[in-house]
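Have a look at the structure below, then the notes.
Note that one protein chain is taken out, while the other chains of the complex remain in position.
Now for subunit A:
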Amino acid sequence: MKLWILIITTIILSFISLFIGAIDISISDLFDWNSDEAQIFIISRVPRLLAIILAGAGMSIAGLIMQALSRNKFVSPTTAGTLDAAKLGILISMLFITNVTYTQQIIFSFAFALLGTFIFMQILDRIKFKDAIFVPLIGIMYGNILSSITTFFAYEADLIQNISAWLMGSFTLIISGRYELLYVSIPAIVLAYLYANKFTVAGMGEEFAKNLGLSYKVILNLGLFLVAIISTTVVLTVGVIPFLGLIVPNIVSIYLGDNLRKIIPHTMLLGVVFLLICDIIGRVIIHPYEIPVNVTVAVIGSAIFLIMLLRGRAYAK
């Protein structure tokens, strides 16, 4: 697949995304700045599109970095406890701080996402049996433990409803003023690109990195830091989007390889395209109502993931 095909697809899908929804908006409506249509366009449609683009690009890059650093094709924020830790962080902030502010939630969620991922990498360091399937299974179990802790305390504190809202990745509630946190992932993605070569070298193992004079630990920690930032911003604005960070980097790896400098643009765009398609399907299928994007992503994503598992054992080992 060529990069320009992805770029054109992204543009076309973005355009479609802007012009579908419960209310029909035509291009001519936009010329009348004060019309309801133009207002909806500015307050709801454009922010939604931007949120999809940022979340799609961000989660794919987060998955890519995690796969490189853990040297396992099936590790991603959803299969390593990152997102579950972020959720736990939000809950803790709500439990311990009365009238918790948004900024405090961000800080807690970020700290927990970082710590949670770090602990997973430490576990990974200590297990001897590093099978391609076994490692993400451990990650999923670990994530479920974190998640059940969250659920338990949320239940005790009557916060279950809140928790399930974060679980539900959805762009339905994205309007101007509620998604801007996602912009924080832009510098994270830029940093990921600037450090792409270092991540590739680190992905070949500590000894390989040392041979080339790279300080492995610094790069590992920087990677986890970027993953935590991106995951936090996405969970807090959109919610949990499963599979995205898992399947998108894998598809790109099949046709382009694992040289991060080369594949980051493709991974970003493919993530955006995939998420746009899922969101558009969710908005069209029971029009004028919507299915949350995490449902469409989960259905399509799990099918792709299954195919990858079945045909991919050879390449993923």
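As a working rule, a residue touches a chain if its C-beta (ideal position, glycine included) is under 8 Å from a C-beta of that chain, and two chains touch if they have at least 3 such contacts; residues count from 1.
Here is the rule we go by: contacts and distances are computed from a predicted model.
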item	value
Complex member absent from the view - protein name from UniProt, among "Lipoprotein", "Globin", "Carbohydrate ABC transporter membrane protein 2, CUT1 family" or "Iron complex transport system ATP-binding protein"	"Iron complex transport system ATP-binding protein"
Selected from A:25, A:201, A:219 or A:251 as touching the chain missing from the view	A:201
Residue numbers in subunit A that touch the chain omitted from display	68, 71, 196-198, 200-201, 203-205, 207-208, 210-215, 253, 257-259, 261-262, 315, 317
